[in-house]
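The other protein chains are all here in position, but one chain of the complex has been omitted.
Naming follows writing order (A and B), and every chain is counted from residue 1.
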Amino acid sequence: MQAPGWRYYTLLSIDLIVVAWGIFAWRYTVQHGLGVWGLTHPVMWAMDITNFVFWVGIAHSGTLISAILYLFRVRWRASIYRTAEAVTVFALFTAGLFPIIHLGRPWVFHWLLPYSQFGGLWVNFRSPLVWDVFAVMTYMIISVLFFFTGLVPDMAVVRNRTSGWRQKIYAFMAQGWQGTDRQWRHYKAAYVFLAALATPLVISVHSVVSWDFAQSVVAGWHSTIFAPYFVAGAIHSGLAMVITLLIPLRRIFRLDAYITQQHLENLAKLIILTGLIVGYAYAVETYIAWYSNNVPEWQRFTYQVTGEYAIPFWIMILFNSLVPLLFFVKRIRTSTPWLFAIAILINIGMWMERFVIIVTGLAHEYDPYSWGVFIPTWVDISITLGAFAWFFLWFLLFIKFLPVISIVEVKEELPPPTRSQNGEE
Amino acid sequence: MSRKVPLIFWGLLGLGTVIFLVGLRMDPLRSWQAYLINFLFWGGIAQGGVVFGAMYHVVGGKWGPPVRRCAEGMVAFLPVNFVLFFPLYYALNMFYGSVREINPVRGAWFDPRFIFVRGGLGLGLMTVLSLFFVYYSLRPEVGWLQEQKLRPRHWLYEWITDGWQGQELEAQHCQRGLDVLSAGVLVVYPITYTFMAFDLIMSLDPFWYSSLFGGYFFISTFYLGLAGLALVCVLIRWQLGPSVVTSTQLSDLGRLLLGFNLTYFAMVWSQYIVIWYGNLPEETQFIILRLWEMPWAVFSWSVFILSVFVPFLIFLSQKAKREPKILFAVGVSVGLGLWLERYVLIVPSVWHSDVIPLGWIEIGVAAGFLGATGLSYLFFLENFPVLPFVSPIPSSAAFEKQHAEESPAEVRLAR
Partner (left out) sequence: MAKNKVADSLTGLVGTFFHLDSLLQAIEQLRQAGYRDLQSFSPVPHHNIDATLEKPPSPVRYFTLAGCLLGAATGLTLTIATSLHYPLITGGKPIVSIPPFLVIVFELTILFGGLLTLGGMLFNSRLPKVNIGPAYNPRFSEDQFGLWVRCEQKDHETVTTLLKSAGAEEIIPAGQGRELNKV
C-alpha cells in the first residue's frame, strides 16, 4: 500500500468528475421532478429500478465467494475473497442510493423505515418493497460486519508496520488484536457462523428483490421462477464484475503469484454454471409463456422478441447465456484478454436483462390502449453513469487504503513452518 | 451379506407385481397413479444419486470416495426404471384424456403418445449418460482388478474392460471421459427432469402452471437422491465397518442434506409466496386444494414436517450429523416425506372420488419398486468394490490419517 502514482490520481479525478455530473443530474431531477426522466405512463419504473437491481445483483458474488465457498472449504477463495467482499460492500452502497434516488420526494425517504407515525401507522409489512428495505439493509449491515471482521487480523499486521496518524487509524480498526489463541478461537467461530448466516441471506436478498416484480400480476413478471432466476443472474453479473476488477488489479499490483490463472479459471467455470442457469430460465419462461395459454403473457413475449426493445433483448440472450458458453473451451477461459472481454459483455448483458424485463413488462400490459414506450433521457443516463463512477470511486479508495488480499488467509493456506521441514535451523 | 436379503427383495418384487396386477382389475386409475408415484420416486432416488456422483467429480471432490461409489451404484436401477416407463403408456389416456378436452389449444403437444415419446427419449438419454458416466468410473477399477487377478473372470468385467490398453493410458482416457460425461449428466439432468415434471405432474392439472415447477422438481429429486445416499452409506457402514465409511464423511453428507433441505424449502416457498400474493384463481386453486382442503392437507403438512422441519431441526446440531443412527432416521424421514410429496402433487389432480386412495395398492406397488431397486443395487454391490482401488486414495482410514494434522480434533471425535 505504497504511495500511488499520477495514473491513480488521474483516474480518481476523472471518476470524481463523473460522480459530480451524476449528482448534478440528480439535483436537476429533484428540482424539476421525475418528469425529466423518460418515465411516463405506462412505464413508470425503468432505469432507476434497473440500476438498483443490477447493483444489488453485483453484490451477491462477493458473499458467494467469501461465505459460501468458505463453508464448502474451497481453498482457492483465499486470495480473492477480500476484493470480492469489497465489491459486495461498495455495490451495496451504490444500490442503496437508488431507493432514495427513485423516490419522487426523496426528502421523505425515511417513510420507508419501520417506525410509527400518524397515530400508530407503520410501514406496510405486506409489501415486497418493504421486504426490500429489510433485506437490503440486513444485507448491507451483515456484509459490512463480515468485511470488517475479516479485516481485523490484517489490520493488526498493517498497524505494526505503520506509524503516526495512520497507525492510530489502523490500530482502531484492529481493535487491539494480538493473535492469541483465545482471540483466534472466537474469531473462527464467529466467522463460521457469519458465513452460515450470510449464505441463506444472499439467496433471500435477491429473491426478495425479484419478488418486487413477481408478486405483481404484470404479464411476464408474475412468474414463480423469478427468485432462483434472479439469484443466479445476480451471481452471474457479480462474478463478471469481480473478474473485470481483478484482472487490472492483478496487472497493476503485480499480484500474479496470489491471484493466479487458476483462480480466474475457477471463476470462469462458476460463470458457466450461472450462465447455464440463466439460459435455462430463459427457455423455461418461453415454454411457460406458450404453455400457460395466457394471452397477455404470450403477446408480451412476442413483443420482447420483435418489438421496440428487441435489440436489448437479443443482446441479453446472446451475452448472458450464449457467450459464457465459450468458457467451455479451455483456451478461452485461461486467456486473460478473453476473460476480461467476456466479463464486460456479461455485465452489459445483465444490465440489459433487468432493463428488458422491467420495461417490456410495463410497456405491454393487459390493456392495448395503455401500451407505451420508454425512451431514456440524458438525466437517466447521467445518473446511471454517475452510479458506476460512485462504485469505482469507493473501489479506488479501497485499493489505496486497505490490503486487497487477505494477508492472514493466504498465509493460512500455506503449510505451517515445522522443524521437520526445515531440518536443523 | 446374508442370503436372506436378496430373497426378501425378490419377495417384495413379486408381491408388488401381483398386487399391481390385481389392482389393475379392481381400480385401474388407482393402480396407475400408484405406479406413477413410485416410478418417479424410486427412479428419482437412483438418478439423484448418480447426479451427486457427477457433481462430486466436477467439483474435484476428495472427501469421500466410498460415498461416491455408493452414489454411482444407484445407476444399476436406471435401466430397470427405463423399462418400467413403458407400461405407463396404458395410463396416459386415463390421465390426460380430460386435459386435452379442456385445453385443446395445446393440442398435439399433449397427445399422450407425444408425451410418452419425449418422456421416453429424455429418460433414455439420462439413462445412457448415467451408465456411461459410471462406466468410465469403473473401467480403471475393474481393469486393475483383472490385471492383478483379484477377481474371477466375469462377462460383465470383460465387457467393461473391452479394449483395455493398460493402466496408464486407460487412466487418462477414462479421466477425460469422466470430465465430459459428468458435465453431460449435470447439463441434461435439469432439462430432462424439468420436462418430466411439466409433462407427468404439472400437466395432470389442465389449468395450473408454475415456471419454477421444473426447477423445484429436479432439486427435490436431487434432495431425495441425497437422502437415499445417506441411507445407503449408513447401511454400508453397518455392514462393512466405520473405516470404510467414516464419521467425517457422514458428517459431510449431513451438511449436504441440510443445505439441500434449505434449497428445497426455498423452491417450495418461492412458488408459494408468488402464487399467494398474486391470488390468481387459476394458480391458487392448485395450492389451496393441497394445502388447506382435507384430506390432502394432512399429506402436504406431513411432507413439510418430514422433509423440511424435522431434518432442519435435527441437523442444526453438529454432532447429530455424524451419528449413523440419526442420519439413517433423517434419511428415512426425508424419503417418506418426499414420497408423500409426489403423492400429493399427483393424486389430487386425477383422483376425484371421496375415498382417500392410500392403502394396500399403494403400499404394495411401493414394495414392488423397493424390491426392484434393492435387487439392482445389490447386483452392483456384489460386482464392484465400494472402495476405489485405483484412485489416489486407497482407503478411508488411510485418507483420514493423511489429513490427520488438519483436523486432529475431528479425528479424535470420530473415535
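Rule of thumb we're sticking to: a residue touches a chain if its C-beta (ideal position, glycine included) is under 8 Å from a C-beta of that chain, and two chains touch if they have at least 3 such contacts.
Just so it is clear, the model here is predicted, and its values are computed rather than measured.
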I'm checking contacts with the chain that's been left out. Which of A:Tyr9, A:Phe109, A:Trp122 or A:Phe401 qualifies? A:Trp122
Touch with the omitted chain, as defined above, among A:Pro4, A:Pro200, A:Gly279 or A:Gly307: A:Pro200
Among A:Gln175, A:Gln261, A:Thr302 or A:Ser370, residue touching the chain not depicted: A:Gln175
Among A:Thr10, A:Asn160 or A:Thr302, which residue is in touch with the absent chain? A:Asn160
Residue in contact with the excluded chain [from B:Ile273, B:Val330 or B:Leu370]: B:Ile273
Touching residues on chain B - with respect to the absent chain: 272-273, 276-277, 279, 405-409, 412
Would you write out the residues of chain A that touch the absent chain, in ascending order? 114, 116, 119-122, 124-128, 130-131, 134-135, 137-138, 141-142, 145-146, 149, 153, 156-157, 159-160, 163, 167-168, 171, 175-190, 193-194, 197-198, 200-201, 204, 208, 408, 411-412, 416-420, 422, 425
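One rule holds for everything that comes next: only the chains that are shown with their structure count from here on.
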Centroid from C-alpha atoms only, then distance chain A to chain B, rounded to Å. What do you get? 35
Residue set of chain B touching chain A in the complex reads 103, 105-106, 187, 190-191, 194, 198, 209-215, 262, 266-267, 270-271, 273-275, 277-278, 280
Mind listing the chain A positions that touch chain B in their complex? 128, 200, 203, 207, 211, 214-217, 222-228, 276, 280, 284-285, 287-288, 291-293
